[in-house]
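Chains shown are a subset, placed as in the full complex.
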Amino acid sequence: MLITIKKSASAAEIHSVQQLLDHHRLGHRICENRTQTVIGLEGNPSEEIALELRKLPAVEKATRISTPFKLASLAAKPEKTVIHANGVEIGGDKVVLMAGPCSIESQEQLDLIAVELKKAGVAVMRGSAFKPRSSPYSFQGMGEEGLKLHSGAQKKHQMATVTEVMNIQDVEMIAQHVDILQIGARNMQNFDLLKAVGKSGKPVILKRGLSATIEEWLLSAEYIMAHGNPDVILCERGIRTYETSTRNTLDLSSIPVVKQLTHLPVIVDPSHAAGRTDLIPALSKAAIAAGADGLLIEVHNDPKNAKSDGKQSLLPQDFTNFVPDLRKVAEAIGRSL
Amino acid sequence: MLITIKKSASAAEIHSVQQLLDHHRLGHRICENRTQTVIGLEGNPSEEIALELRKLPAVEKATRISTPFKLASLAAKPEKTVIHANGVEIGGDKVVLMAGPCSIESQEQLDLIAVELKKAGVAVMRGSAFKPRSSPYSFQGMGEEGLKLHSGAQKKHQMATVTEVMNIQDVEMIAQHVDILQIGARNMQNFDLLKAVGKSGKPVILKRGLSATIEEWLLSAEYIMAHGNPDVILCERGIRTYETSTRNTLDLSSIPVVKQLTHLPVIVDPSHAAGRTDLIPALSKAAIAAGADGLLIEVHNDPKNAKSDGKQSLLPQDFTNFVPDLRKVAEAIGRSL
Amino acid sequence: MLITIKKSASAAEIHSVQQLLDHHRLGHRICENRTQTVIGLEGNPSEEIALELRKLPAVEKATRISTPFKLASLAAKPEKTVIHANGVEIGGDKVVLMAGPCSIESQEQLDLIAVELKKAGVAVMRGSAFKPRSSPYSFQGMGEEGLKLHSGAQKKHQMATVTEVMNIQDVEMIAQHVDILQIGARNMQNFDLLKAVGKSGKPVILKRGLSATIEEWLLSAEYIMAHGNPDVILCERGIRTYETSTRNTLDLSSIPVVKQLTHLPVIVDPSHAAGRTDLIPALSKAAIAAGADGLLIEVHNDPKNAKSDGKQSLLPQDFTNFVPDLRKVAEAIGRSL
């Protein structure tokens, strides 16, 4: 159940709602964001308790919701969420292109790539300065220095920026440099990090975990929302299966499934899913046809010498070449790009 | 290695090729189809043996092939295979629609469905009379009686037909009634059945096994080809993963992967993959965008009372409604439908 | 539901049971084995229909069974099934050792291995003459010739024999040569083959499919039982997962799970699961500790030159060396070996 609190409610009035819930041992959490205050309940109470709740002065409405995620559910908000990040609209009619290198390496690298991406219609430039790497001996990213380059380069080229955040201590600092925060697949259930980005005030791209169910993915979105941030962008990036011809198995069914469950936008990262560049054009077209609101693609000016993920990074020109095809598919399904 | 035998070669000359291979303990198999005779080798011999082989009078050429499948490989045949089944072309520019009920139940059922499908542009009608069912107590199909209905109905409505074959004893009988044989996912590595349909003279739709790698799938195609049948249509129908919001996980990456490995056409069955009808439109569009040569979709006039797979069967009208959208996507990628 | 038919029931009386089921459109199948006749129902009928059924003269009892498998369920038969094969008891207190080569290759090979195995306490010798191979160019087995060697060698060394059967045409012939038939993992849902071994009169080892759920595995056992053969031995041999350090992931949880669901014995094949010999001792001990009724292990006198599965085959002596450890574990859990 989701209890919407009246704007006029006093702290004491809200407190008495919580007391009633505590009395009935109903797990709950008060969630405030920029437009409303709600109380999320773990389950749905009995009809009797619901009646009691609805009589309380602080309660505007109390909506039964059958899914374990509440704020993220279509039952809570039937209209699609459109997210704004530095002038870019995500979740609207237009399919949004996001691209860039895996790791930020230098000013020159960013400039070289940004010029090409901008021409191709890319709205959001990716690039990370803190990298989750399997080995402690691998390059771990340029750190804040890199973020400054990212921020500078993108102001120059007029694109919004996205970067990965890996721990709660960095959230505030990173939020000052970029427009969108990204939670990587390995951190999808790093609940303290989810809480922290919930309080960051910046839109968040939430990548699906390597073995996360769609329900778990939406519950992680719920964490972010329940801590004050309604601007969550889901990102399908492949799940781990037995198949080895691709790095992960891109689960494009998740796009229409998610659209039946939530109002949040969902984008697709074919680069991490495939782990090889030759499949990117086909998978990008398929993602748009399946209903994705955007694409997140790795592009690097010198993939062979990239500090990470070179194998799955396209050259700017190879990326640019298939953008017109993406546009045609977007138009075929009644969208633009 | 694949050894192409000269058309003029005598039996004795061919025999001496095999003797040489036996002498060097090289696993091989002689494969004859309607246009050529080849000898497939398990691996690739040394350069010395290759030289010896190429000197033999029966040998036209001896091609090293790095993949474990040989006849199915692009190295053996770089141009795309186009398969003809009762006037329908599979693997050409046109994306082929195949649809129909899971089980054949009656004359009326087939007629009702066929009329609608024909109008929507469906070229191949599916329907099975022998059903692989998990439980021995479930409906096992109408048997030959059903095939006669299938064959009759389709002559009347002028569509090609496809039906599942489950055991070697039925291959010949079934091949007399329908235009295309189908090997189900559970039989993808029923090697004796693959050999039998290899000798059937009819095109074969080979569904990917629930946990088959792409390499194993192509090796199963190789079995059919190595036993004389070059007309294999691959069919992606979802793989088994931990995700439960869909019946199986449709692996659309397999389409571009397979296109890089083989000249055979590949189609997609979104119905069995999703196990629910609401995802079929999105997945069908995505499949075409990913490069599929056709779609295989379950359509039933009365899904609630279907003898099998009702949950994933569309009503004819619901199917018909999204065909124009499929056409737009096909045209966006330069194909027709 | 499972309807037990009275021994005294006439054909007409049985027919009237089936008529009643047909009238109520209840999927069912009549199953006869050497001791009883039962009718298995796909689901459970309403209480009213159950009452009607119980009044019919042919009906001894009608047992509601909540699982989709009926004859295989503990509800149908609470006491453990003990299977006898040429003097060997499977499913009793004693843990049964089954071992031998993957493929039968020659008389010498069988004799060399058999002598060692016999000394180590192996009761059943494995060895196949028809091999399911991923590639059509790989060695496909010696055929009936091999079975004769198998049969001869084992008479000489006084062990029971098991061999794989791959197609319905060979069932009868193979059943004449060996004591136990084996259905391989790739054929676990080759339903026509299950029906055929159901009529064979020989005990059947049913390997779990690479991606079969436990329920599907037991339903495949039910197929064999419903076609007249109560002597099914389940065999866990690993399932396909993303982990690559082993060939498959041995699911030892399936042992206690299966014991809670069925009265059938269950054995473990660590060789195919691991795909490497160094894990076999540890996995064999774990399998016994988990409650397995037997082990099926690949042993070959010359693994490097084995015609199949050499990588996972132990030398006879390496196998013999850890048998005493297995015995200790069996005794620790109150069994013998």
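Letters A, B and C mark the chains as written, and numbering starts fresh at 1 in each.
Throughout what follows, a residue touches a chain if its C-beta (ideal position, glycine included) is under 8 Å from a C-beta of that chain, and two chains touch if they have at least 3 such contacts.
This one's a predicted model, so the numbers in the text were calculated from it and none came from an experiment.
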| item | value |
| --- | --- |
| Per this structure file, total copies of the shared sequence (3 shown) | 4 |
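Definition applied: only the chains that are shown with their structure count from here on.
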| item | value |
| --- | --- |
| Type of chain A:chain B copy interface by residue overlap (half), same or different | same |
| Farthest chain (mean CA position) relative to chain B | A |
| Geometric centre distance via CA averages, chain C-chain B, whole Å | 31 |
| Whole-Å gap separating chain A and chain C, where each centre is the average of the chain's CA atoms | 48 |
| Where chain A touches two or more other chains at once, by residue number | 241-242, 244 |
| For the chain A and chain B complex, residues of the former touching the latter | 211, 213-215, 239, 241-246, 249-257, 259-260, 273-274, 278-279, 281-283, 285-291, 325, 328-329, 331-333 |
| Chain C partner contacts - residues on chain B that touch it in the complex | 27-29, 40-42, 68-70, 132-139, 166-169, 186-187, 189-193, 195, 210-211, 216, 219-220, 222-223, 226-227, 240 |
| Touching residues on chain C, where the partner in the complex is chain A | 240-242, 244 |
